[in-house]
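Notes to accompany the following structure.
The other protein chains are all here in position, but one chain of the complex has been omitted.
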Amino acid sequence: MAEYLGERESGVERLRWAVRSWQLTAAMWTRAAMAYRASFALMLVANVLITSLDFVVVVLMFQHTDRLGGWTLPELGLLYGTSAFALGTADLLVGSVDSLGERIRAGTLDVMLIRPAPALSQVCAERFSLRRLGRPAQATAVLAWSVSAVRVDWTWDRVLLLAALLVSGTVIFSALFIGGATLQFWWGEAKELQNSFTYGGATLLHYPPTVFAKELVAGVTFGLPLAFVNWLPLLHILGKPDPLGLPAAFQFASPLAAAGSVLVAGVAWRAGLRAYRGAGN
Amino acid sequence: MALIELEDVARTFTIRAKVGRLRRERREVRAVDGLSFTVQAGECVGYIGPNGAGKSTTIKMLTGILVPSAGRLRVAGVDPARERTRLARRIGVVFGQRTTLWWDLPLRDSYELARRIYRIPDARYRANLDRCVELLELGPLLDTPVRQLSLGQRMRGDLAAALLHDPQVLYLDEPTIGLDVVSKVRVREFLREINTGAGTTVLLTTHDLTDIEQLCGRVMVIDHGRMVYDGGLDGLHATGQSERTLVVDLAGPSAPIEVPGARVVKVDGARQWLAFPAEDSAAPIVAAVAAGYPLLDLSVREPAIEDVIARMYAKVPIG
Partner (left out) sequence: MGSAARLYLAIARGSFRRYSTYRAATLAGVFTNTVFGFILAYTFLALWRARPGLGGYDTSQAVTYIWISQSLLVTVAVWGGGFQDDVQERFRTGDIAVDLYRPVDFLGWWLAADLGRAAFQLLARSVAPITAGVLAFHARLPHSALTWPVFLLSVLLAVLVSFGLRYLVSLSGFWLHDSDGVRAVMLVVAMFLSGMLLPLGLFPDGLRQAAQVLPWAALVQVPADIFLERSTGSQVLGGLGFQLAWAVVLLALGRAAQLLATRKVVVQGG
């Protein structure tokens, strides 16, 4: 009853309510999608195929060489699996936020803002579809193969680090999705811009850092925190030297980077909502 | 008790307009410009003005969708911009041109979601749903996907969705736009019941003066973001000297019709337009025309808000 009257809620309760709102909205979309069940299987298959293409390219490259930038195929598999898993899971959970500009133009954001639920939860769950499971599913398959094929002694610290990087990576990509989408409050047609950070970032992380110019690697370490998704922790797991020669602490700092990204994305989202000008008009 | 309070509220938008081929100029537009008013609990207020006057911007600030640039604003004891979700539980909103219902799902599912999102206690939810279903005759529609509903049916569905959580204030943005006459009547009846029966405060924007005549004891007129009139409907007609129009189709072209109580404002072939004061009855004029001229067809047009306001400007210089 206290909730019904809208008493002030603690931070934890607000977070729980945000998650609950996401679940409620996503459930509605899942139900709405049932109306078109026929194409669901086809779309899921297509999704698995299209998201696998990037790895097929890597495999084809390794038909002509056994090392790329000094890394073997199973090692690239680890890069690919972790990066695609993080991107795919983030896309499944919050990826719809990238259509914010369309939501604004269609007036759907106004409708979300009159509901007693966080607008961000609703935008992220908009058009939720399980077909987006395609990418994390195939990424998990590649990851499983690489973990067994790569020459690594899977001690508990490495296993723990791998688990931590999957979670942190998902959080970092989610923050990039949200932070990037926030630009659309000011620049409504900028949807494709954030593909550079999200999909572009994931493509970057499919390949070893040794392939790229040092400036670029530094940019995604100290600018956009992409290097924390998998490069830095995998350097530790695989026992490879850091091309930038950074202190070893960086290789364990992914959770911190994730927390920082969430903070920045959250502040940006709030600023965007304040600057929101309404649909139409 | 004052439910809605505005004090010197303003909202400016920055518009980038194209100047010449490449240069763009930034310009500030004050959509709402120093607006102050109070609405008491249980009132039904019509909020009107020409397109772009700032009506929607006001409603959006009152719901917390838009953050005001300046001024103080309280609705149901809450600052909308600061505590939007808290406010959302206390207000109901219906956008005439935008549905809050789920397009592909049966009407019932949208209400079910509202129950959870608004955390409505079960007994309360059932009682409110039953009442809305009865008053709005939604029973046979509950299991129909929203996309299959007619505009009028959907509007009724939207009204119910906005009221399930017992809001203290109901905002309606053009609730009768595009509806047929029967649907309009039904929607108005329901709103009257909600306002006078349940005591819900109603703030209504509309282009249809009949909505206001039949529902609202008070009218606020806004133009260029400023309040230009706040008072009873009679006062508005008196100030604006609004006129209704009788459109008459005769058997053939004729000299301008001369009947008492009306004057011809336009002639186009066999069709003539006669203006008469909005508060007068049309019946004697129609009778006089029918008696003196070969009448084929006729219709009465209600005064458009724009005309009323335009005439207000002509009459009362706004200082």
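Letters are used for the chains, namely A and B, taken in the order the chains are written, and counting of residues starts over at 1 for each.
The rule we apply is simple: a contact is a pair of C-beta atoms (placed from the backbone, for glycine too) under 8 Å apart; a residue touches a chain by one contact, two chains touch by 3 or more.
Keep in mind it's a predicted model, so treat the numbers as computed, not measured.
Participant: Which shown chains does the hidden chain touch?
Facilitator: A
Participant: Of the residues A:15, A:56, A:160 or A:271, I need the one that contacts the missing chain.
Facilitator: A:56
Participant: Write down which of A:145, A:212 or A:252 is the residue touching the left-out chain.
Facilitator: Answering carefully, the residue with contact to the hidden chain is A:212.
Participant: List the residues of chain A that touch the chain left out of this view.
Facilitator: 36, 38-39, 42-43, 45-47, 49-50, 53-54, 56-57, 60-61, 63-65, 67-69, 187-193, 195-196, 200, 203-204, 207, 210-213, 216
Methods note: only the chains that are shown with their structure count from here on.
Participant: Considering the complex alone, what residue numbers of chain A touch chain B?
Facilitator: Spelled out, the residues of chain A in touch with chain B are 1, 3-6, 21, 24, 28, 31-32, 35, 107, 110-111, 113-118, 273-274, 276-279, 281.
Participant: Which part of chain B faces chain A closely enough to touch in the complex?
Facilitator: 13, 31, 52, 56-57, 60, 63-67, 81, 84-86, 88-91, 93, 95, 97-100, 102-105, 109, 113, 116-121, 145
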